[in-house]
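Only one protein chain is missing from this complex, and each of the others stays in its spot.
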Amino acid sequence: MGVLENKFQDNVIVASLDKLLGWARSTSPWYFQFGLACCAIEMMASAASRHDLERIGMMPRSSPRQADVMIVAGTVTMKMALRVKKLYEQMADPKYVISMGSCATSGGPYWQHGYHVLKGVDLVVPVDVYVPGCPPRPEALIEGLLKLQEKIQTERPLTRKSA
Amino acid sequence: MSKYFANIYDTVNTLWTGMRITWRHMMNIKRDNVTLQYPEERWPRPERNIGFNHDNYNVIRSRLHVDIDECIGCLKCTRACPVDCIKIDTIKAPVRGEDIPNVGHTGETSSGTKKALLVSRFTIDMSECCYCNLCTYPCPEKCIFMVGGPNGSKHPIDYEFSEFDRNNLIYQFAKLITPGQKEALQNPTPEVEA
Amino acid sequence: MTVDFLIDWFAAMGDFPVIAFLLAVIISGIPIFLIMALNAIVAVYVERKVSAFMMDRIGPMGQGPGLHAGKWGLLQTAADAVKLLVKEDTVPETSDKFLFKMAPYIIFIGAFMGMAAVPFSSVLQVADFNVGVFYIIAVGSIGVIGIVMAGWASNNKWSLYGAMRSAAQIISYEIPAGLSIIVPIMMAGTMNLQLLIQSQSGTVWGILPNWIIFNNPFTFIAFFIFFISAVAETNRTPFDIPEAESELVAGWMTEYSGFRWALFFLSEYANMFVVSGLAVAGFLGGWQSPIPGMFDSAGWELFWFMGKLILLIFVMMWFRWTFPRLRVDQLMHVCWKVFIPIAMFNIFGVGIWKLIFG
Amino acid sequence: MTSAEIKAVLEHQFPAAMVENEDLTEKQVELKGNQWLEIATFIKNDPDLSFDQLECITGYDTGEDGPLQTRYNLHSMEHRHKIEVVISHNRENPNVASIEQLWRIGDWFERETYDMFGIVYEGHRDLRRILCPDDWEGWPLRKDYEGQETYHGIVVQKMKEEEGWE
Partner (left out) sequence: MGIVQGDQMILNIGPQHPSTHGVLRLEVRTDGEIVSEIKPHLGYLHRCFEKHSENVTYEQVIPFTDRCDYLASMNSNFGYVVAMEELMEIKVPERVDYIRIIMGELNRIASHLLALGVYGLDIGAFTPFLYMFRDRERILDMFELTCGARLLYNYMWVGGVSHDLPKDFEKICIGFLDYFEPQIKEYNNLLTYNKIFIERTADVGVIPADVAVSYGVTGPNLRGSGVKWDVRKDEPYSIYDRFEFDIPVGEGQFGTLGDCFDRYWVRMLEISQSVKILRQALKDIPDGNVHQALPKKIRPPKGSVYRRTESPRGDLGYYIVSDGTPVPYRVKMRSPAFTALSCLDEVSRGWMISDVIAILGSLDIVLGEIDR
């Protein structure tokens, strides 16, 4: 998509194409299983039968290449921070990051004495949606994902960014 | 030789029982379906009785909320929090138990205790909170609580507050006091003494 | 049929044989591509729904903001396809770029060529070879080259493991598949799919349709051996070791993303389509109707063929969501020590049966 | 056997190694570090002691200037009795013999105590940090530990840039 990115004037065809791409990307955001700690168990619970993530089109992919959304579920420690950065760079473009749980958002319960804990994953990767909770309920995670889907839908990948 | 065929028979038999189970689940999906379709059906699921009802919930874990008018600034919740995500600044109120209209400070709490301190800043960083509910027990006025459940009438349950920007997760509960008013409160003008 | 039909039709208009041949091939190639694309989209949706129902959940429902994916998530796979079209397909820096880019097309060609010989109905078949069965088996093994290329080119240890495993698996499972497909050839005496299907009309033992599967116990076993080794050939559970989710991160597809990965997905389902088509044509009486007398007009033929095909594809999905995965050496053990001996014994059995009962 | 009897047996075998320490409970026994490997092999192989399960190794920092301690909890599957052995080391270069050959789990417990306190276990085949990254400075669980400012360019301490926070 590199060559087509934001190259076109804003007219009716491009606008409807944007809507189509936005719809496609927001309808099938495949998430990259990135379970670190307790939030990973709640992520698995939201993928299980009761709170079915597949309902909103989310299919788990284990390889970073085939995933669109990286759900950072759990505490990112210093040793893991370098890996998170490398994995984020390995993901194919239009990629989004959800910081699930207090630990990923700002170090959570470990912010004060956690010498080995990264105080918030946005020091390493750009984050789109912060889902608070420790661990967030599966419904809270799905609400965060729906918010991300709304954000993807309003993106306009084809039109040229104005100023 | 017979073990060879017994092995094959055993494989076919056990695989077939497994397939029968998944077939049975597929066939009566209408009855066995447990999915809670979140955007439409909220927790807890009203019609499907999975064993609990909501009226005698005694505790809930969701967003923290503070009724600032009840708070007497005793800092018990700050000490009880294992994560130190509650920050409170208080100013000594000039007269105990008197309302200060321009700042919106009420002198008395609903349970009748007179306030000696004026809470100028009450901030909870929900992105650090570990939702352990330790802060709600020591509060003498029961003014800090997690929304929903037993206090559902005042505040419906709210566990859906994900944000695009991290700083929105820091909730300010105290009433806004301009620096000028703060100066006036901290060192009352001399003529008041005289 | 259609290629010869088109060539005759062009010949009537003027003698430009080479161009006529090319035009005929291209024109009859387009519906195959559409069938493959449509099959992939429908099969992926059905697979996600079937897997959901088997797990007491409800699969893609199209909930979420805006139009989202239709009433019951019907547009889900369409959205997946469009998203994969515009997704950045990364080519790793350290990979062998030419092989990396070529691999999906070779696998796609393997599946695409196989579709040419699938007998949808007595009239609807792209090319009616008189060596139809042999052609499909031969074309089926082109995919392995693509897989090994993909595995080697992406310069990733997981892909290498996946490719080596899948090469071993597909090549060794072609032998029992080939041996067990010989049985219908022996019964019908031809390798031409149309004649093979026509030979299965009428009834046997009164009420049963004269399909080869009901002919004698040996063909019954041969069908199951063929079907299971066909499942193994398309890398489906319980033989999905090459792209084992839990061991090798995503098998030989680890480094692929975007539309290149979608091509793999497309050709996997196309392979399933071709292989079940061969099983239906060989054993289940192709487009013959189960009630021998009635329902055998042209439209019904297509219906019966597609019905049996979808049934077999459903059984493959059913396998996937019920069985655990075999280990590589157990896989080889099952192939060489169980399937091949039984398949050979079957051929011998069918020969004796045909000798006695004619 | 009760802990008192176990202490008596130890005192009888290794009188030189015993150390009197009043604030230890009667279940604990303090030993000098120099004979530790020999004592350990004895209590593991001795038929009526037979401590074959090493429950836990706990590193312990007695205070600003006090010695570092390693506390071994040992348990016998047969006789179902337990003992806790305490060994002190000076703060500058704490070291003691490694019991990694006797109880295989000692390998990882000792690596963890080394990672957290810096107590070197001689004879350990592969003594390196187990929890913190290999290039982590300082021994985290010592009382006088201040965290490092940045690690590979990532700021470790929490930067509170929100207004009016601290």
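As written, the chains take the letters A, B, C and D, and residue 1 is the first residue of each chain.
Here, contacts are C-beta pairs under 8 Å (C-beta built on N, C-alpha and C of every residue); 3 or more make two chains touch, one makes a residue touch a chain.
A quick note: this is a predicted structure, and the numbers were derived from the prediction, not measured.
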Missing chain touches which shown chains? A, B, C, D
Contact residue for the chain not shown (choose from D:6, D:96 or D:132): D:132
Cross-chain touch to the chain not pictured, restricted to C:10, C:323 or C:339, is C:323
Which residue numbers on subunit C touch the omitted chain? 51, 54-57, 157, 161, 237-238, 240-241, 244-247, 249, 320-330
For the chain that got dropped from the picture, name the residues of subunit D it touches. 23, 25, 28, 52-56, 58-61, 71, 73, 77, 80, 84, 103-105, 107-108, 112, 116, 129-133, 140-141
Hidden partner interface residues of subunit A, rising order: 33-38, 40-42, 44-45, 48-50, 62, 64, 74-75, 77, 79-80, 83, 87, 109-110, 112-117, 134-135, 137
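One rule holds in what follows: only the chains that are shown with their structure count from here on.
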Subunit C-subunit D separation of Cα centroids, rounded to whole Å: 62
In angstrom, rounded to a whole number, how far apart do the mean CA points of subunit A and subunit B lie? 24
Using Cα averages as centroids, what's the distance between subunit B and subunit D in whole Å? 41
For subunit B, jot down the residues that touch at least 2 other chains. 34-35, 37-39
Spell out, as numbers or ranges, the residues of subunit A touching 2 or more other chains. 49-50, 52, 55, 106-107, 111-112, 146
Mind listing the subunit C positions that touch subunit A in their complex? 48, 52, 55-69, 73, 75-76, 79-80, 82-83, 86-90, 245, 249-250, 253-258, 261
Touching residues on subunit A, where the partner in the complex is subunit B: 49-52, 55, 102, 105-109, 111-112, 120, 122, 127-134, 136-140, 142-144, 146-147, 151
Could you list, by residue number, the parts of subunit A that touch subunit C in their complex? 1-2, 4, 20-21, 23-28, 48-50, 52, 54-57, 59, 61-63, 65-66, 68, 90, 92-94, 146, 149-150, 153, 157
